[in-house]
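One protein chain is absent from this view; the other protein chains keep their places.
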């Protein structure tokens, strides 16, 4: 367990806590995508390239877009 | 061989310096648009330099070509994404000052200048 892995793990826990703690949904979504990005780097450090690719594409890319559209839909129905 | 490694380390260290400058800019600049400026210009330079350094470090034809393609992708995508974010925040009137010295973009967008004041 080298120093880079420890730093990444600390940031992983930090981003996960920040995802839960914020009240505004937009900031939570952005921290969630940061979480997946750090997780991708960790998977790559452990030489699991398949899982890293899936995590990068789904967690950081697709989840963010789908959550964004869901959040904006909720806000529209609130403001109407 | 060692001269190649020295070149690659030079590119990587300069890229890390650019990244540090980016973080300083993101922390120290006052509002959204100047921070966007720091992220667009300096971070693109940092990513491209890092990809060049990595391509020199591995020094294998197809691998280097792939890494240079990643750098080219950054060169296209990062300024475009920053432009999109800055334009959206301008249209949403996020952190706009009360009055301007100069506001050319509002004329370009065709918005009335006294609408948002």
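Going in written order, the chains are labelled A and B, and every chain counts its residues from 1.
The working rule: a residue touches a chain if its C-beta (ideal position, glycine included) is under 8 Å from a C-beta of that chain, and two chains touch if they have at least 3 such contacts.
Here, contacts and distances are computed from a predicted model.
*Asks:* Of the candidate names "ABC-type quaternary amine transporter", "Transcriptional regulatory protein AfsQ1", "Multicomponent Na+:H+ antiporter subunit B" or "Spermidine/putrescine transport system permease protein", which one corresponds to the UniProt protein name of the undepicted chain?
*Replies:* "Multicomponent Na+:H+ antiporter subunit B"
*Asks:* Which residue from B:6, B:24, B:65 or B:84 sits in contact with the chain not drawn here?
*Replies:* B:84
*Asks:* Contacts of chain A with the missing chain: which residues?
*Replies:* Within chain A, the residues touching the omitted chain are 49-50, 52-54, 57-58, 61-62, 65-66, 69-70, 72-73, 76.
*Asks:* Residues of chain B in contact with the chain that isn't shown?
*Replies:* Its contact residues with the unshown chain are 73, 76-77, 80, 83-84, 87-88, 91-92.
The working rule: only the chains that are shown with their structure count from here on.
*Asks:* How many angstrom between the C-alpha centroids of chain B and chain A?
*Replies:* Inter-chain centre distance comes to 22 Å.
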